[in-house]
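Here the complex is missing one protein chain, while the rest keep their positions.
Presenting subunit A:
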Amino acid sequence: MHGGYGSMNILNGVNMTLYADEVGVIVGPNGAGKSTMLKAVFGLLNVNQGEILLNGQPIHNLPPNQLVERGMGFVPQEKNVFPSLTVKENLEMGAYLKPQNVKRMLAQVYDFFPPLVEKRHQPAGELSGGQRQMVAMGRALMAEPTLLLLDEPTAGLSPLYMNEIFDRVKKINAAGVGILMVEQNAKQALAIADKGFVLAAGQNRFTDTGAALLADPDVAKSFLGG
């Protein structure tokens, strides 16, 4: 796949395959096109060449709201909550297209993220970074996605929250949701990955299981800081 902003390509021939209910992790140096990759999958920028398939159906260049209908959820890295809406309202917006599911999914999301229960009537803008990340992931989960895209879910979080978020990602995946995430904390992320993709300069450099990538001395030397 080739794609980028406007006619300029940031991705130059990326190839990724992820099976349903797997955790895929994209790592790589800054500027490798990790976030760009995720945005391209979610229809937020142009795919100039190649294709993106979801369950065998071409989905590239479909608008985001149609991708949500097809079972894709996206959690951006920044600005990923509605700050003036309460936590509960944020979550409700996630199920905007399936209002009949709100009650059931709210219960499920509160189950994944118990700290949100007590904060549910508080505006999301007043929460800490970690809690906000939970709201953001919860909002995406409300639509009952089959594939969840996470853009650096642990960026800027304290180590405590970081572990908690990785823990939740595992749990969400165990509930049958496929995950494709971009991560800076490569070692921790690859440890929970079924598949890892090392990206550099808009191309795949290494693709293997998370464990194999962690064990690969070349990957370790060039991308994981030894």
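Note that in this section a contact is a pair of C-beta atoms (placed from the backbone, for glycine too) under 8 Å apart; a residue touches a chain by one contact, two chains touch by 3 or more; residues count from 1.
Simple rule for what comes next: contacts and distances are computed from a predicted model.
Remark: of the listed names "RNA polymerase sigma factor", "Cobalamin-binding protein", "Sarcosine oxidase subunit delta" or "Branched-chain amino acid ABC transporter permease", the one matching the undisplayed chain in UniProt is "Branched-chain amino acid ABC transporter permease". Touch with the chain omitted from the figure is made, among A:Leu45, A:Leu62, A:Leu85 or A:Ala220, by A:Leu85. Among A:Val47, A:Val68 or A:Leu199, the one in contact with the hidden chain is A:Val68.
Taking the complete complex into account, A:Met93 is the one of A:Met16, A:Leu45 or A:Met93 that touches the chain left out. Of the candidate positions A:Lys34, A:Arg139, A:Arg168 or A:Lys195, contact with the unshown chain belongs to A:Arg139.
The chain not displayed touches subunit A at residues 42, 63-65, 68-69, 74, 76, 79-85, 89-90, 92-94, 96-97, 99, 139, 143.
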